[in-house]
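Omission of a single protein chain aside, the complex is shown with its protein chains in their original locations.
Let's look at chain A:
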Amino acid sequence: MATLRRLRETPRHLLVCEKSNFGHDKSRHRHLVETHYHNYRVSFLIPECGILSKELKNLVMETGPYYFVKNLPLHELISQEFINTFVKKGKLILSLDKDTYEESGLQGHPSQYSGRKIMKFIISIDLMDLSFNLDSKKYERISWSFKEKKPLKFDFLLGWHHTGMEESVMMSYFSNYQIQEHQPKVSLSTVRDLQCPVLQSGELGGTPEMSCSALELFDWLGAIFSNASLNNEPNNFISTYCCPQPSTVVAKAYLCTVTGFILPEKIRLLLDQLCHYFDEPKLAPWVTLSVQGFADSPVSWRENEHGFRKGGEHLYNFVIFNNQDYWLQMAVGANDDCPP
């Protein structure tokens, strides 16, 4: 019986849904966008829209560039020059397996999601603290570990939010390591005669026969971006999934997806611009902005530990209403802290 019960178990996931208004003093939307660092995919959906505005189009086309460096030794990231040039404040967080951790000779702590046997360790190095104390024993030890004891090299994706400095500084700084510049991939499309759920901004859980819930909207959005059919009959042999009810049909909707290594600052600009979408009267009752993190990122929000487990999900979605109310859904997987 215990075996049968275990066969029906799945790793726990969390979906947190909250609602607020962009005008609220205590609204956390900016903070949550800015502290979700490693973003792989950003998508938005605008019902009743056939052409993107110039401002939105420009923002979408300017989400890059990002950089790819192969075999970069870790000690480069703790050099004074690197910290002074690129880092205003920040931490270097390493997620290491047991053997690498023990060979590194550095102090860390076990992963929160270890079972009986601890297989993963996290080392967190405050870069600003380090750069102010170059003579300290701590810096000596870390330097010795990265240069001699266990020289680690990784392929890195780099994104740099800079004001004033030129883009080319990044390229020339890592020129010894064959740095490549990449632009995020942008995909734009218009969908015709789309069934959209009816939503009421004040009713997160939906109201029977009046509006759909946040959870239904979240699944429907996934169906749209996965190109699933929404019109199946309940007795269809192949699929019974259909658009949540109540729903309306919109003549057209604009979909946009950007993939790459996308900075939270760029996402914040997109969110602000989408909020301004309703400055002029529009047919659309709401628009959505969804962001998905890298499955293998060691952190989700801030320094919250993130693990892959079976899916590596950490994503969030805004539903922006025409009255500046919003819904925010944050989803994480099994080896994750609860979203903030």
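Here is the rule we use: contacts are C-beta pairs under 8 Å (C-beta built on N, C-alpha and C of every residue); 3 or more make two chains touch, one makes a residue touch a chain; residues count from 1.
Please note the rule applied: contacts and distances are computed from a predicted model.
Undergrad: As a check of understanding, state which of "Hemoglobin subunit beta", "Ribonuclease P/MRP subunit p14", "General transcription factor IIH subunit" or "Dynactin subunit 4" is the UniProt name of the chain not shown.
TA: "Ribonuclease P/MRP subunit p14"
Undergrad: Which candidate, A:Lys19, A:Lys252 or A:Lys282, sits in contact with the chain we can't see?
TA: Of these options, the touching residue for the absent chain is A:Lys19.
Undergrad: Over the whole complex, note the residues of chain A touching the chain we left out.
TA: So the residues of chain A touching the unseen chain are 7-10, 13-21, 24, 40-41, 43, 68, 180, 182, 204-205, 215, 218-219, 221-223, 225-229, 237-241, 257, 259-260, 290, 292-296, 310-313, 315, 317, 331, 333.
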